[in-house]
Every structure is written in C-alpha cells, then in structure tokens.
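Our next item is subunit A:
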Amino acid sequence: MPSEEVTDERSNSGASAVRYEGATKRYGDSSVAAVDALTLEIPAGEICVLVGPSGCGKTTAMRMVNRTVEMSEGDILIGGESVRDRDAARLRREIGYVIQQIGLFPHRTIAQNIAAVPQLLGWKKERTEARTAELIELIGLDPELGGRYPAQLSGGQQQRVGVARALAADPLVMLMDEPFGAIDPINRERLQNEFLRLQAEIGKTVLFVTHDIDEAIKMGDRIAVMREGGKVAQYATPAEILMDPADEFVEDFVGADRALKRLALMRVADIDLWKAPLAYVGQPTAEVRAKLASPDVEVPYPLLVDSERRPLGWLSERDLRADVVPSRPDSPLGPLLDRDDVMRDALADLLQGEAQYAAVADHQGRIAGVLSVEIISEFLGSPEAKTEEHGAVERPHG
Partner candidate 1 sequence: MSLALIQAPVSASFGGAFEFIFTPQTSNVTGGKTVGGLSQVVELTLTQLEVTVLALALALVVALPAGLYFGHRGTGELVAIGLGNAGRAVPELALIALMAAVIGVGLLNLTVALAILGIPPILTNTFVGIREVDRASVDAARGIGMTEFEIVHKVEAPMALPSIFTGIRTATINIVATATIAPLAGVATLGEFILGENVYGANGVLAGAIMVALLALVLEFSLAGLQRLLTSKGLRLSAV
Partner candidate 2 sequence: MASGVLFAAAGEVGKGFIHERTSETLPCQAKPSHLFCWDWARQNIDRFGTPALQQFELVAISVAVGFAVAFALALLAHRRRWLRPPLLAGTGVLYAIPSIAFFLLLLPITGRGRETAIIALSAYTLQIIYRNVTVGLSNVPASAKDAARGMGMTERQILWRVELPLATPEIVGGLRIATVSTVAIATLAVFAHAGGLGTQIFTEANLHFPTSILIAGGIAMLMALSFDAILLTVQRFATPWRRVRAS
C-alpha cells in the first residue's frame, strides 16, 4: 500500500542528529552565561531530555536550536548543517515545536492548526488535507474534532493537537518544552505513553525539556542533567544516571529514591530468576520431597503446575503428607507476574500480596521462574548491577 511506503520512508530518513558545539548564550552584556559552552551530541532518532532545576538554562539551550533564542557564541548543527547559516523562519519550519502553554491558534480550527506548517511551506491543498487527516488519526483524535476550535477541546486533547501540529511537515527534529507540564497527572501519563508509542513509529530526534526527573527517566534515551549557569552536569542514559551519578549535584537532583527509580527502568525478564521445585498434579509426593531436599534448591516451597507447566499454587507441608500431589493446593498462588512486567510494578505486587515469592510466567502462561524480594534487594546492591545497562523499558516495544 502506497501510504505505508510513505510512512516507512519517513521513519527511515526523517530524523537528523543534533550537535551542540560550544553553544553559549549571554543576555545583554551580562558576564554570566545562561547557557555556557554547551557541547552535546544527540544521535538521530533518539529522545534527549534536558532536565534541571528552574533557571538552569535548559529551555534557553533548547530554544537555540530553532533560534527563537539566538546564541551568542558557538554553533549548533542539525544533520551536519549549521543553524546559523539558515534563514530562521525556514529553519523553524523543519523543526517541530511543542510548548507547555500549547499555543494553539484560537481563531483557527483544529485541522487548520495542524495544517499551519504545511500551509507555510505552500503544500497543495489535497496533500495538506490528507496529512492533516492522517495526523488526527495518528494522535487518536476523533476526526470530527478537526472542525472544532481549540476552546472546545480539553487540555489533554489540545496538547495532542500541539504535538500533531509540530509533526505536520514531518520535521527532522522536534523541540518539546515541558510539553505535558500543564496537564493533570493521569492525562500526563497517558500523553507520555502515547508519545513514546508514536516515537517508536516515527523515530524523530527529540529535544525534550522538563524539570521532572521521573519524566526525564521515562521519556529519555539520553538525559542531560543541567545545573545553574547552563552547564551539563551529566549526559548519559537514564540507567547510568541512576546507577552512577557523576557528582553530588546529580545525585541530589535524581533524589534519594534513585534505587527505586532504577526499578522503573527494568523488566522482570532482565534479572536472573530463581527456580522453584515443580510439582505436577498426581505426581507422587516422594519425588517432590526429593527435589526439595536437593542442595541447590533456591525456593523452599514446591510450585504446583498443570500439565502445560502453568502455575496453580504453592504446596504446603500438609499437601506433601499425602501420597500424590493434590489438584488443589493448600496455599493460593499469590501474585503472578509476567516476564514483561516492569520491576517497580513487580515489587509493588510482591509487597501488596504480602508474598515472599511470586511466580513469573512467560507469554504462553508457562512458569519462567520465581521472583523474590531478596533477588531484587540483592540486585540493587550488587556491583554488577551498576554496570549493567537496560533500555528505558517502560516504553512499549515498537
């Protein structure tokens, strides 16, 4: 199908790397720089989050890319080309721009808002209309809303339109300045997830500004933690920042709960699980007891599984006193985890179920191992965990 071809082409060629080369911003003749000799390379197709306390220059740093703030010294290259050599308006038409205040044009309909950049670029009417319709669908908006005005939409819907407007002309780079900052927490999470799903599809180079470290960890392929005076304190993947903060500033900024935050970056599958002695219905209990007695057993309770190795529950001492394994176990299964569960959620399930062990199932529902509070605490404390790197796994797999 032709439309699919277009989409493919877009995601392959639609992003450029962004490179800051000593980019500096001074306001007036102030000797203190708002952004001080920033050097940063953002690979094509990745989300780079600029995070830091207010006044650290992160927004200024972002705005120098589309020259809504003109840099005083240094340069920024998009796909190897200096932004300084470009006509500012033309440059901006190739860069998506999303801001916290959304800034939709209240006098234009949703469709007209989305079509703003294609119109500036002089696209033909049919092409603009087709693209607008495509984007309304892409952001999951009811096509009927295209004829409405911004005032008729909720804040969350408005920001979806804001994102669609930024994407309309298929920009090489997206700039997002606290895009979800003014949205209520529930809708913010939804919009974050939607954007990550979208990003998995379109693969833009995104500069994302936020003051919220949790949002940074969630959204970023890379995070640049900035400190006052527009300096980068650390530029690394979320996992690295959490496990190995470069200095006290980053450590403070990331927060005392960074161990817990690391769990948000991992899935159950990323960790070595324990094996429980398995017991099948109707199996002689003597065999089960023999397994329990073996020295390398990690879980001291046998797990009852059906013939497909799907977990049913835990066997107790009383169950084992019978000759054969019963079909109904004495203790219920408790929490059942999936290999794709995020570790933070898995821990929450364990704690909430007041269970010491939780069975982990694979995609077919078969037993894959057992997770325990002990494994998690051991993992967080182990030195190899600090070097191990896992992607920001909370995003859905594209």
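The rule is simple: a residue touches a chain if its C-beta (ideal position, glycine included) is under 8 Å from a C-beta of that chain, and two chains touch if they have at least 3 such contacts; residues count from 1.
Selection rule: all candidates are chains of the complex that A comes from, given by their letters.
A quick note: this is a predicted structure, and the numbers were derived from the prediction, not measured.
J.: Among 1 or 2, which chain makes contact with subunit A in the assembled complex?
T.: 1
J.: Going by the contact rule set out above, which residues of subunit A touch candidate 1 in the complex?
T.: Residues 66, 68, 88-95, 97, 99, 101-109, 116-117, 120, 149-152, 162, 165-166, 175 of subunit A touch candidate 1 in their complex.
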